[in-house]
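Step one of this worksheet: look at the structure below.
The complex is shown incomplete by one protein chain, all other protein chains being positioned as in the whole.
Order as written gives the chain letters A and B; numbering starts at 1 within each chain.
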Amino acid sequence: MRRGSKVGRTIAYILLITYAIISFGPFVWALLVSITPMTYEKDGQRFGVDIMQWPPKINLFSWPPRVFGAPATLSNYRTVFEVVPYARWILNTVIYAGLTTLGHLLFDSMGGYAFARLRFPGKNLIFTLFLATMMVPAYVTIIPVYNLMVRYNLVNTYAGLFLPKLTGVVTLFMMRQFFLNLPTEIEEAAIIDGAGVVRRFFQIALPMAKPALAALAIYTFLGTWNDFLWPLLMTSDKSMFTLTMGLNFFRTSYYTFWQLMMAATLFMTLPMVIVFLSFQRYFIESGVTSGLKG
Amino acid sequence: MKKLGLLLVVLLVVALGFSEVVVRLGGWVSSPSEEQALEEVVKAFNEEYAGKIKLVYEPIPGDYKVKLTAMLSAGTAPDIFYLDTSWAEEFFRKGVIQPLDLLIRKHALDLEDFYPSLIEAFKYDGRIYGLPKDFSTLALFYNKRMFDEAGLEYPNENWTWVDLVYAATKLTRDLDGDGQIDVWGLSLYRDGAFNRVIPFIVQAGGKVVNEDLTTALGDPDSVEGIRFYIDLHRKYGVAVTPQDVGAGWLGDAFGKEKAAMVMSGPWMLGFLRDNFPNVDYGVAELPRYKKRATMVYTVCYAIPKTSEHKDEAFIALKYLVTEGMKTFTERLGVLPARISLAKDLINDPVKGAFMKGVSYAIPWRIPTPSGIFSKAENEINTRISKVWMGEMTLEEAIDEIVKNYDSWVR
Partner (left out) sequence: MLKKRNVREAIAGYLFASPIIIAILVFTIVPIFQAGYYSFTDYDALLQQKYRIRFNAQEALENYFFVSPDEAPSDEELLSLFDPVDFIELSVGVDLDDRQKELVRKEFNSRKLIADFLEFKLDRIYIFSDFMKSYMKNGASTFSRYVPQFVGLSNFLEAFKDRMFWISLKNAVVFSLVVTPIQTLLAIVLAVAANQRIRGVKFFKVSFFLPSITSAAAISMIFLLIYSKPGVLNRLLGYLGIGPVDWLGNIRTALPSIMAMNIWTTAGYFMVTFLAGLQDIPTSIIEASMIDGANAWVRFWRITIPMLRNQIIFVVTMGIIGTLQVFDQIYFLIRNQENITISMYIYQNAFSYGKMGYASAIAMILFLIIFSVTFVQRRLMPEERF
């Protein structure tokens, strides 16, 4: 049972390795810039570092290693916390992404269970209506929702940020689909035992839904962590910014602080990479393809 | 029991007496030093008005106009905020800004001391909607060392376009003989350049709009001005954009000594001092042609109609344009909008060029029937960029501008 000839495999390796380099390259470049000091001292004189110079003069064999002709440093990652309220932005982003994820976990699974398992009048009609809203681009609803937040004075508050994001139709479908595919035998046994809906949901269905819930949590957390448009509209005060909003801070009309910007950029990417590496099974197997395999 | 009631009344009166009115001040953040100076003025104000008014500074980072629009529509705008001449009228027209005429009279602010053109810049429909914070004009920065090396005389107030091209040609040089030009006579903007082109249009005897607010960019004089700006790059080959020499903006290109001359405002002074202290430069008025012209950029303080404390806000505003302006002039080196503060600056070797400009400068505010110029500006800018890059001819661009101008400003 052969799949692919030797030539085919070689071509495949070349392709994959090339693309892996293309895929990684920009991150590596950002990393190099982020560990380059803004200025450095040599023989009692201060020198500025030109991160646009070519070649980047990397020397890994000195200590500390040298990039762009200057000694590498992690100090930019510290400076980021000093020049902008970066810790506060991390907190804001964690609150935004965390509360949103909790909302999705609870409401989507409850809704998904109801639409998959329980019979109630109007269920199909409501479901079809929900299905239809998926085609509506966010730009249609964003203006009225924004005005709603304005009317209730929720602009520049956490509530304004996360309230409209607490549930979602796409993730509801994900959960419904999961419950539909779940064998009903155990629950039927529970019904005969006289278990109510609440008990069946919390004690039987939900524990079995752990993989789906994990995928849902990751999907939602990632999406909110990276969200930009809604925080852009909802936050006006520096202390309410999320991480994506804050990135523009390192770019003024006169000057771009590349080293700090790249440090901040990689810093906000790192947690997602860690989440991804720890849960890649959910990303690659259930997260992406769940829509397809139904 | 009665005594207790009395005590309560007394306490209430005392409490009321000590309750300060909070006035919020919002503005964009242009530099840390400006933020610092403003904090200082706010502190001084709060000491003077302790117990009565408390001024709180709330910088608005990010896309200022969007944020301000959002706050005005939500009714959460600060009690005092900045407006820029180039788009302030959009807000005046919508009826969201408080006319200040009555407050000026009530709180006896002397308008005579302000440059009339700067007050005029914030008038709409006969009323004053804002008071100028400071101003900037464009002047010609030149690198003394490069002029010396090229054996050229420094620019002076009698310079014309001819002198500019002559000097720029001599200053555009290939230093190491590799066939690549290393230093340019001039650096000019290619994108978003229209406001930098306007002085050339007026110097050539042209204008941007006619009395009836139709475009005058098709007039031969106006076209001559635009043509000269672009010719500096395309025909004479003495000007490039800052990006072409790896610089972020004009100040950067000038500081890195990639360009011998740039036309820029006083905001460059602090930048050069902090980042390129070794560059020896001078500042002259912009060269003239048929006329003398420069741009004046100014920003005002305004009060929203929804403010709960307009009187207190105006007291703070008055302080900002009197004591505050004094501090900003001393600390930040900005150009004061009041004549009494500007007296000594007119003879300053560096700032004199900017101060002289204010007498013949055109405010960066193009009147249109709808009050909105930003759309037309985008359209015109795009075409200037294209002509600069040789993607269309100037004639084609002017033709399109004249044909479509009405629909952009409606």
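Convention: contacts are C-beta pairs under 8 Å (C-beta built on N, C-alpha and C of every residue); 3 or more make two chains touch, one makes a residue touch a chain.
If you're wondering where the values come from, they're calculated on a predicted model, not measured in any experiment.
Note on the chain not shown: across the whole complex it touches A, B. Check A:38, A:94, A:166 or A:190 against the missing chain and you find that the one touching it is A:166.
Annotation: of B:72, B:183 or B:260, B:72 touches the absent chain (contact as defined above).
The set of chain B residues touching the chain not shown comprises 63, 65-66, 69-70, 72-75, 90-91, 94-96, 98-99, 102, 106, 190-192, 241, 243-244, 246, 305-308, 310, 372, 374-375, 378-379, 381-382, 385-386, 389, 391, 404, 407. If you put the missing chain back, the residues of chain A touching it would be 1, 3-5, 8-9, 11-13, 15-16, 19-20, 22-24, 26-27, 29-30, 33, 52, 54, 56, 106-108, 110-111, 113-115, 118-121, 123, 126, 129-131, 133, 135-148, 150, 163-164, 166-167, 169, 172-173, 176-177, 196-198, 201, 222, 225-229, 232-233, 243-244, 247-248, 251, 256, 258, 261-262, 265-266, 268-269, 272-273, 276-277, 280, 283-285, 288-289, 291-294.
Please note the rule applied: only the chains that are shown with their structure count from here on.
Rounded to whole angstrom, the centroid-to-centroid distance between chain A and chain B, based on C-alpha atoms, equals 40 Å.
Taken together, the chain B residues at the contact with chain A in this complex read 30-31, 58-62, 67, 70-71, 73-74, 76, 246, 248-249, 251-252, 271.
Across the interface of their complex, chain B is touched by residues 52, 150, 153, 155-156, 232-233, 236-238, 241, 245, 248-249, 252-256 of chain A.
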